[in-house]
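Worksheet: the structure to be examined is printed underneath.
Every protein chain but one is kept in place in this view of the complex.
Entry: chain A
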Amino acid sequence: MFRNSLILFALMGSTAMASENYRLYVSNEYGANLSVVAPETGPEGEIEISGRPGDVRPRGMAISPDGKTVYVAVSDFLPLTEKPEDAIVAIDVATNTVLRSYRAGGNPERIAISPDGKQVWAALEAIAQGVGIDLETGEELGRFPTGVEPEGVDVSPDGRWAYVTGETSHTVTVIDTEALEVVTHLLVGNRPRDVVFSPDSTRAYASAEIGGTISVIDVTQNRVIETVSLGLDSRPVEVDLSPDGKLLYVAGGGTSAVYVVDTETLEVAHVIKERMGRRPWGVTVSPDGSTVYTANGLSDSVSVIDTACMCVTDEIAAGRGAHSIEVGHVE
């Protein structure tokens, strides 16, 4: 997701990056590869993650603050056996080649990069832990207990907190990234899938697939302060924010919809369904906020949403079981 690259682009003095300057990267869970897509011209090729599609699955993704490195969480279906495939793979956007692989036992599912670009944080789905890894040395900074089936993870833009959702425990685990300790666990909605911090690090939003809710967390107090209902059968999964933090985009997974929540009023401002691909699982916002992209797992595609009309304007082919999508910055 775009998340932490917000800071970099702000420092660069450019909040608008033309679409020819970025590429979309889509993790294909059942294809064991990534699709590379040019927003204007469509698919550009694939990056193989493993020669064992179906067994090895790339899922959650994150982008470095400079937009030049894409990270993808890779795992298999052997939860109690750590294999070389349980890894976080770094890919160079300039060359579309694998730069490095980080060992991450326990089926990493989703990941986030710290705002300084020096750490990756992962939810280790099979072993109910969150982990922080130093990206330069590959050293594990620590492992932290979460609820069973951790999935969503994000690092606050101020670098202070890592939040990890636990699907069966209905929790968000709060990790102090400086002290490297768990501060607390928050009860949120039923089956929380993902979490994202606001650009100013004061709020976080956690989606709950079965509850059909977004929990609004006051980060300064580490406390849930509001619950937004999207409807019991809305099945929210991945979430991302507009660059200004005013709109929360929620992939509606099994409902084949995208929900747009106004973060000031906490009202559902739009529900985008027409022409949406099937089972949008991943969602990301373009650097200028004008376009939203979803990774659609059942239609193996990317839906392109124009935020001016909040409507789908295009659909681009991806690979088998599109899971997550990120924006990479091309020089």
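The definition used in the following text is that a residue touches a chain if its C-beta (ideal position, glycine included) is under 8 Å from a C-beta of that chain, and two chains touch if they have at least 3 such contacts; residues count from 1.
As a working rule, contacts and distances are computed from a predicted model.
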Can you work out the missing subunit's protein name as recorded in UniProt? Choose among "Autoinducer 2 import system permease protein LsrD", "OB-fold protein", "Oxidoreductase" or "Leucine-binding protein domain-containing protein". "Leucine-binding protein domain-containing protein"
Check the options A:Pro43, A:Pro79, A:Gly138 or A:Gly159 and report the residue that touches the missing chain. A:Pro79
Hidden partner chain, touching residue among A:Glu85, A:Asp154 or A:Glu167: A:Glu167
Hidden partner chain, touching residue among A:Val188, A:Ala295 or A:Ala318: A:Val188
Tell me which of A:Pro108, A:Gly211 or A:Pro243 is the one touching the absent chain. A:Gly211
Please output the residues of chain A touching the missing chain, sorted low to high. 77-81, 125-126, 128, 145-149, 166-171, 173, 185, 187-191, 203, 208-213, 215-216, 218, 224-229, 232-233, 235, 254-257, 266-267
